[in-house]
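Yeah, one chain of the complex is gone here, protein chain that is, but the others are all in their spots.
Naming follows writing order (A, B and C), and every chain is counted from residue 1.
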Amino acid sequence: MANSRFEYVKDFEQPDGLLPNTWIVVRIDGRGFHKLSNHYQFIKPNDRRALDLMNAAAVEVMKELPDLCIAYGVSDEFSFVFHPSCQLFERRNAKIVTTIVSTFTAYYIHKWAEFFPSTPLKPPYLPSFDGRAVIYPSSAILRDYMSWRQVDCHINNLYNTTFWTMVQQGGMSNTDAEQELKGTVSSDKNEILFKRFGINYNNEEEIYKKGSVLYRQFELQEPKVAQSEEEGSAVPQAETSRSQQDKLKRLRRKAQVVVDHIDIIKDDFWLRRPWILSGKPGKLPGVPA
Amino acid sequence: MANSRFEYVKDFEQPDGLLPNTWIVVRIDGRGFHKLSNHYQFIKPNDRRALDLMNAAAVEVMKELPDLCIAYGVSDEFSFVFHPSCQLFERRNAKIVTTIVSTFTAYYIHKWAEFFPSTPLKPPYLPSFDGRAVIYPSSAILRDYMSWRQVDCHINNLYNTTFWTMVQQGGMSNTDAEQELKGTVSSDKNEILFKRFGINYNNEEEIYKKGSVLYRQFELQEPKVAQSEEEGSAVPQAETSRSQQDKLKRLRRKAQVVVDHIDIIKDDFWLRRPWILSGKPGKLPGVPA
Amino acid sequence: MANSRFEYVKDFEQPDGLLPNTWIVVRIDGRGFHKLSNHYQFIKPNDRRALDLMNAAAVEVMKELPDLCIAYGVSDEFSFVFHPSCQLFERRNAKIVTTIVSTFTAYYIHKWAEFFPSTPLKPPYLPSFDGRAVIYPSSAILRDYMSWRQVDCHINNLYNTTFWTMVQQGGMSNTDAEQELKGTVSSDKNEILFKRFGINYNNEEEIYKKGSVLYRQFELQEPKVAQSEEEGSAVPQAETSRSQQDKLKRLRRKAQVVVDHIDIIKDDFWLRRPWILSGKPGKLPGVPA
Partner (left out) sequence: MANSRFEYVKDFEQPDGLLPNTWIVVRIDGRGFHKLSNHYQFIKPNDRRALDLMNAAAVEVMKELPDLCIAYGVSDEFSFVFHPSCQLFERRNAKIVTTIVSTFTAYYIHKWAEFFPSTPLKPPYLPSFDGRAVIYPSSAILRDYMSWRQVDCHINNLYNTTFWTMVQQGGMSNTDAEQELKGTVSSDKNEILFKRFGINYNNEEEIYKKGSVLYRQFELQEPKVAQSEEEGSAVPQAETSRSQQDKLKRLRRKAQVVVDHIDIIKDDFWLRRPWILSGKPGKLPGVPA
């Protein structure tokens, strides 16, 4: 019994390869995490266990997909970044996005008990994530994307820290706190925190203020004045032979994935870790060249 | 601190709405399940626990997304079907696909211990799934898609049943069994099973031969001669008011999701359950009209 | 000297095949025709020469592309329709759209002198057209598309006829006429025409009221009660063999392309010309079967 009579339905599958030589960012978001965080009584404004769980799941995604060169997480969202030279799954959009979303979900669920030992998961409140891929044509724009997320982290965290301090320590109602914060700028919030509650926002934990940056650890380099970048160089991807690519992949697998809470808006982070933008693994720390 | 300087990066997100008035099929597949099924020692050719776990996860997906009208599972794959009138997430491709993949993964991991109590999951062997959406312009083609999967189920199951019987009961090596089966047709395999091992393939369990069909249970109807179908009728979706849509959604939620192992290639299945293709919920069983 | 070093740039061309088994409508529009029609002093509200030129160019497009089954024109726009079974250029979007736009433009320019003998074209006022393809999943929706264009034709023509009569015969300024027509409905405009100017809108020429319908002429059929339509039938396109397709193409080429001004909103037009929606050429008029 051949299947040929029905096989024509495969023709309806449309190709979805992402444009070559562009940065691929897959951003995933928790679905209904507002409700979920209430249900499992996440601590406000930041639940360290929840963030550590996010990071733990993201580290596993990075380890499973050596093509990933950096990831950035804040709150219930995570951005995973592939280098322009990435050929994973022939750059098929759905394949890339669903693999990340599913792997992340699997680890998030599997590791839940490790981070919330006394709060078991209970359907229908199972955490899940949606995601999408966006491509960026240059390193400069990719960096602006990363900056966008980190600025967002800062804006939201300053707001949430002030709001919840007013509510939790100041005894205000949610509505009153919200009302008072309407229209304020950063300096206003800093002042509220400091004058009323003696809190210096600068002393808050870095993970809350900066979010979490994940990358593979090679030896840091002295920041140099930007050497004429090779960006967008026209070297065809095919040129990097498969065996060469496999070698790079092995090197990446060997590097440790670290979780950092650090400024990624200024140049310093990128200049010291040139392997992230170049896509070429650096020297493993402690390994003689 | 406004975020405006970097917000332009949002312009790179490209719209991915699926064509209106078409059937949406999201097919998900286990990633690396060949290796995984060896690692967790799935029974060959069919591991009932694994299939039941797939179905249990799929039932939860159906319950969480009342827009789904039917799903079909076989082996480590599942197809979820949305009606042409579906407006979920404004029909955004990535949002729909990742929601299904993530929800399915979450339940699969969460329920694993229920179906494999003595085989705990152990990273890096965490199950995960990829997926993609395909759209079909007519009910006839959607049915051909479903038939395609069920025929595939049959072809693969007959092969696997024969192959593993030859190996497990006949003591053949994998290579020898594979060699002998090369080029055989269905009747040859039936004969091998029957003559050598006394197995009548027809008596195999339906879940293995037919796969699993999931749908919402309303009162079955007498199959009528196909009334001039309304398919593809030009009634604009907006016409179905939001309140009307919400009412339909509630009705669907009330219906039980059943797991059936039944022929979906012939007309009978569809004629008796007209609500699947029409998208209009039927009468709840046992509830007076 | 091989070209291989640069050939990788071809990988950036992304596939753009239109979903199989759907109606393809290519709608083209005159670019800047408001300005252009002033420059060449087109008669208001309708310039018969300009419409005849549009139709003449569209007839040539139909003749050059036998895959086209119907076209509809009004003002400076034309919609060209391909049947769901169409395989032209492997249904590549850009190829289909640009071929139609370019062929139409070529004939429009070439035939200009025939319709405007005393008004030669003069750069930079050269007519040109833009276009886009839209796909529709069912005949019912395709018919709604066609109805949409014809209703638009009616609405615009009634407005324009009334407006220009008020200006040209009533001596009103453009602004005053516009002002008075603001917020009026069809019956108001009919009344203005009739009471003030003795014009019965129903007696206006059909080409202005109905637009222009182009199709291949086969023998008309008695309208029957809609036989259970085969629409969307799952017959794979590949099934229609290439030789069979070539035969159909020859038949279509033999049929005369006619220009009609007729209602295409009601059923009658389509029932009498079943070959348009079925995609199967009828009997050539006057040719014994």
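Convention: contacts are C-beta pairs under 8 Å (C-beta built on N, C-alpha and C of every residue); 3 or more make two chains touch, one makes a residue touch a chain.
Because the structure is predicted, anything quoted here is derived from the model rather than measured.
May I ask you to name the displayed chains that the omitted chain touches in the full complex?
A, B, C
Among A:Pro137, A:Gly170, A:Pro223 or A:Pro274, single out the residue that touches the unshown chain.
Per the contact definition at the top, the residue touching the missing chain is A:Pro137.
Which of C:Thr103, C:Ser139, C:Thr161 or C:Ser212 sits in contact with the chain that's absent?
Touches the omitted chain: C:Thr103.
Given the contact definition stated above, which residue among C:Gln87, C:Thr119, C:Ser147 or C:Thr184 touches the chain not shown here?
Residue touching the chain left out of view: C:Ser147.
For the chain left off this view, which of C:Tyr136, C:Phe163 or C:Tyr201 is in contact with it?
Only one listed residue reaches the unshown chain, and that is C:Tyr136.
Among C:Glu64, C:Glu180, C:Glu204 or C:Glu219, choose the residue that contacts the chain missing from this document, as touch is defined above.
C:Glu64
Touching the hidden chain in the full complex, which residues of chain A are there? Just list them.
Interface residues of chain A facing the absent chain: 19, 21-22, 84, 135, 137-141, 143-144, 226, 228-229, 231-234.
Over the whole complex, note the residues of chain B touching the chain we left out.
Residue positions of chain B that touch the missing chain: 5, 8, 11-12, 14-15, 17, 19-21, 236-239.
Could I get the residues of chain C that touch the absent chain, sorted low to high?
For chain C, the residues touching the absent chain are 1, 3, 6-10, 12-14, 16, 28, 31, 60, 63-64, 93-95, 97-99, 101-103, 105-110, 121, 123-124, 126-136, 141, 144-145, 147-148, 151-152, 154-155, 186.
Everything that follows uses one rule, which is that only the chains that are shown with their structure count from here on.
How many Å are there between the centre of chain A and the centre of chain C, using C-alpha atoms for each centre?
Each chain reduced to its C-alpha mean, chain A and chain C end up 50 Å apart.
Would you kindly tell me how far, in whole Å, the mean C-alpha position of chain C lies from that of chain B?
So the centroids are 42 Å from each other.
Give me the residue numbers in chain B that touch at least two other chains, ranges are fine.
135, 141, 144 - these are the residues of chain B that touch more than one other chain.
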